[in-house]
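Below you'll find the structure, written out as structure tokens, and then a few comments.
Omission of a single protein chain aside, the complex is shown with its protein chains in their original locations.
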Amino acid sequence: MSEATQPRRPIESGVMDPFPYMHPLLKKNYGQWKWHDRLRPGVLHHVAHGGDEVWTVRAGTQRQMDLHTIRKLCDIADQHAEGHMRFTTRSNAEFMVSTEAQVGPLVEKLQDEGFPVGGTGASVSMISHTQGWLHCDIPGTDASGVVKSLMDELHKEFIQEKMPNRVRITTSCCQINCGGQGDIAINVQYTKPPKINHDLVGNVCERPAVIARCPVAAIRPAMVNGKPSLEVDEKKCVCCGACYPPCPPMQINGPESTKLAVWVGGKHSNARSKPTFHKLVVAGLPNNPPRWPEVTEVVTTILYAYKKNARHWERMGEWIERIGWPRFFELTELPFTKHHIDDWRGARKTLNTSTHVYF
Amino acid sequence: MSEATQPRRPIESGVMDPFPYMHPLLKKNYGQWKWHDRLRPGVLHHVAHGGDEVWTVRAGTQRQMDLHTIRKLCDIADQHAEGHMRFTTRSNAEFMVSTEAQVGPLVEKLQDEGFPVGGTGASVSMISHTQGWLHCDIPGTDASGVVKSLMDELHKEFIQEKMPNRVRITTSCCQINCGGQGDIAINVQYTKPPKINHDLVGNVCERPAVIARCPVAAIRPAMVNGKPSLEVDEKKCVCCGACYPPCPPMQINGPESTKLAVWVGGKHSNARSKPTFHKLVVAGLPNNPPRWPEVTEVVTTILYAYKKNARHWERMGEWIERIGWPRFFELTELPFTKHHIDDWRGARKTLNTSTHVYF
Amino acid sequence: MPDKFPESSEFHTLRIIPPAGLHYSTDLLRKMCDIWEKHGSGLIALHGQSGDIMLQGCSSENVQKAFDELNEIGFDLGGAGPALRTSMNCVGHARCEQSCYDEVRTHRTVINGFLDEMHRPALPYKFKFKFSGCPNDCVNAIHRADFAVIGTWRDDIQVDQQEVQNYVAKVGRKYMIDVVITHCPTRALSLNDDDTLEIDNKSCVRCMHCINVMTKALSPGKDRGAMVLIGGKRSLKVGDFLGSVIVPFMKLETDEDFEKLKDFCETVIDFFAENALEHERIGETIDRIGLANFLEGIGVEVDPNMVNHPRTSSYARMDDWDQEVEKWRARKAEAASASEAAE
Partner (left out) sequence: MPDKFPESSEFHTLRIIPPAGLHYSTDLLRKMCDIWEKHGSGLIALHGQSGDIMLQGCSSENVQKAFDELNEIGFDLGGAGPALRTSMNCVGHARCEQSCYDEVRTHRTVINGFLDEMHRPALPYKFKFKFSGCPNDCVNAIHRADFAVIGTWRDDIQVDQQEVQNYVAKVGRKYMIDVVITHCPTRALSLNDDDTLEIDNKSCVRCMHCINVMTKALSPGKDRGAMVLIGGKRSLKVGDFLGSVIVPFMKLETDEDFEKLKDFCETVIDFFAENALEHERIGETIDRIGLANFLEGIGVEVDPNMVNHPRTSSYARMDDWDQEVEKWRARKAEAASASEAAE
């Protein structure tokens, strides 16, 4: 702090009590809901044991918003939704209303103001993404940029419920993948070992920490030009980028080496099948701003193959498990290469040790 | 060879052509079978595309037989089964006949001579076992003895088809488990590290080979009483017995340390579920000849829990997967301990990483 | 990379904890906007992947000012670094019929009980809680939390057979079989010839599918509570981990229940603090030392629900088999006499 005044003692209040801010009907029926259905895409209808009903309208936001946008959402809530709103896990805005009659005007208003109404049920909800250049210091590309391009394309699948089941798409701006697993995940994938800026290592880098981070023990201490630095065993390196945050001189970002990879079949819910990680489908896609056309093409190909072929309630990964990976690669006309075969720890458990095959 | 005569040059004929020995109807319809059913337990009925029919009667043998027994089987085949027979994967004898009328007398004859007729369909077929003391130089107990005791008990389940699906039981006389996976497997399990007979190591033991065999690198070369020998890190040792065959002075057999363990749910067939390994249920059972009552009790408890609760066509492991391991341990009243939790390589993949639980 | 983004060293982010369940009044949002207009860039992410309000872009000078004003209207600072992190709970009790425990109370009890670990980072590495009301796991707790609390139930699914028949009448038998019956992971569902449903509740793994499909006909049972899964995280160093079952069921109703949960969290956090290597997530610790040792460390008894299946490898040291059996017998005897006493 630059000022010498006595600093204020923070109130360590922790997680805020939400009840003062919650819509009154939600508060009143807290823990008392009985069933729900959906009026139309983007509109949920919940009925409480006592008979109360509430309608929820869900609308897309960009997550990273300016004050103008947030205030606009507040205006809408004040005019049409009784002064309350919430946000979902996927950064959609939700407005609750006490009568069905309020739904129409609210939906209209949101659409007029450019907030798409949808994201419920078997739709493609908002892409959950990470911050990219805006905030993180290591991104390989601008995740929100990719999201923008994709959402332009997928807008129609957000506002209707025509998918076999909900579709969760995530993007992450480096392999650390703060965006997590997705039915489809679009993640930066580095393809070259870091180039070391030896001049900077000495100054900014805690060398043992960097060495300890490397998952394959590819980093060794070394003397370069008489100064202590690091060296990377390029044969061993799996280009994960983990050394970069603790040591920015490990320069792994680069127009050539920063590619995008698309993964499918991640799932957190325990519905039917157990949760699973997403699996590699395509790597090596060019990081091609501002519209990333190659990425969009792959994503839409996969998405529409799913839409066309999966059965109701099958999530992306469940559909593929049923029809088999051979057929998935056939339907999407994407190549299957040696890179798809796992070689990380426990890889043997991914081999097909049965005669269950697809023709 | 002790004699100095010119040795005979063997004819390297390899695997014998079976057609000269095969029952004529099998030979005639080779590759031309259409469907089958079962007349009664122990009797299969196969129908060929051309209309030929053949009946097969299956009878238990002890696998390790004397000449008298084999000749008795030949007599039966000559009198009742057209002079041919075969053996199954599980050492049962099979006699083929060309008319249904021959089945009755054949069955009767076999039973009279003490060969139980059965082992087909949803029965407990012959226990597949290893040779024990008779032949192998490392057994911890006499597998055929255990088999004998068990088969006395399970005879009734061999001659009827009242199980949910076929039951494959195996026994093995050491952890190497030449008997393989089973719906129920009864295997010797050592519980103490080997005691080394240092006097013998120098003579009989190729030390690097023994050291290389140990799965946990618990064996080191050592000088004992001035002579090169070995030492075992008893903390690391998992008592697997693998060091014993290449180095018999690694004495791992002993009345105290040789216990029996019971495993369930092994499966080779690809029907429905993929093949799986058997899983530990009970260890520490005393090696208690001549009747191994503790083993028999555990095996029958498991078997009858399965018989009572499983659905048609569910193999042991599939039944347990459906009802859950908690319920399996509940129904059998067997203890679940920390030893049931895998800690071998890849153990993490055996953890329940889902909310799928049973109450 | 100060060269490329000259202002980035000045571009601080404030991670602020939102109200549990992300409920806002417009009043609260407007106040927050006003403060951020005054002191920051005006950029706000609602919300970060961990659940923070991320106020993005603030000069070093203004960080404290912004925080002080936000703190005055009720917001507190979120987690960063090797510390307890900001958490999330699903909408649950507030607007969802599947919810099996009070997510807001649980979330606030846990996190607010350990604010020290959040505000004064001293753990080996980050530690995240997440709270989902049922196995649908709408906050991705199983993968994205070191400590996931997920609702479930112990008794039978509640069934309204008339509504089941209505549903079958609407969609047809074939659809019902193909879309509901064959999707039950443990074949616990059987369609009767009169189009009612037979549920083998002992074999039901509480996956939610049938309930999700027939929201009117089926509901979770009445004996509700939560389970705890520990060890979820993304891929750093070892590859991704999903959390695994550590507590298959606990009630979360009485004050005592909540005390118990808090004590348990404390035990786990302490174990983590004392035993994890630097920069190691708790999932990695469990992987390194083995589940059995972890359980012993936190004083939890083994339970078959914790594993997919018992060991398949005979490579294990089991000298003390008999002692372990005795432990199990003692537990069973205790449980039996406790349940007798309760009667």
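We just call them A, B and C in the order they show up, numbering each chain from 1.
In the analysis below, contacts are C-beta pairs under 8 Å (C-beta built on N, C-alpha and C of every residue); 3 or more make two chains touch, one makes a residue touch a chain.
Only a predicted model underlies this, so the values are computations on that prediction, with no experimental measurement involved.
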| field | Selected residue (touches chain absent from view) among B:111, B:131 or B:300 | value | B:131
| Of the listed residues A:146, A:173 or A:240, which contacts the missing chain in the full complex? | A:240
| request: Could you tell me which of C:38, C:120 or C:173 touches the chain that is not displayed? | output: C:173
| message | Take the complete complex as the reference. Which residues in chain A touch the chain that isn't displayed? | response | 175, 177, 187, 189, 191-192, 215-216, 237-240, 259, 261, 265, 276-281, 283-284, 320-329, 335-344, 347-348, 350-359
| When the complex is taken as a whole, what residues of chain C touch the one chain not shown? | 172-174, 177-178, 181-184, 187, 190-193, 235, 239-240, 312-315
| said: Touching the absent chain: which residues on chain B qualify? | reply: 1-2, 7-8, 10-23, 26-27, 30-31, 33-37, 46, 54, 56, 61, 63-67, 70-71, 73-75, 77-78, 83-89, 91, 96, 128, 130-131, 133-135, 137, 175-181, 209, 212-213, 215, 240, 242, 248, 268-275, 277, 311-313, 344-346
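As a convention for this text, only the chains that are shown with their structure count from here on.
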| note | Taking each chain's centre as the mean of its CA atoms, the one lying farthest from the centre of chain B is chain A
| How far is the middle of chain A from the middle of chain C, if each middle is the mean of its Cα atoms, in Å? | 18
| Where chain A and chain B are represented by their mean Cα positions, the distance between them in whole Å | 50
| Which residues does chain C have that touch at least 2 chains other than itself? | 135, 137, 142, 185, 206-207, 242
| note | Expected list for chain A, residues touching two or more other chains, is 270, 274-275, 346
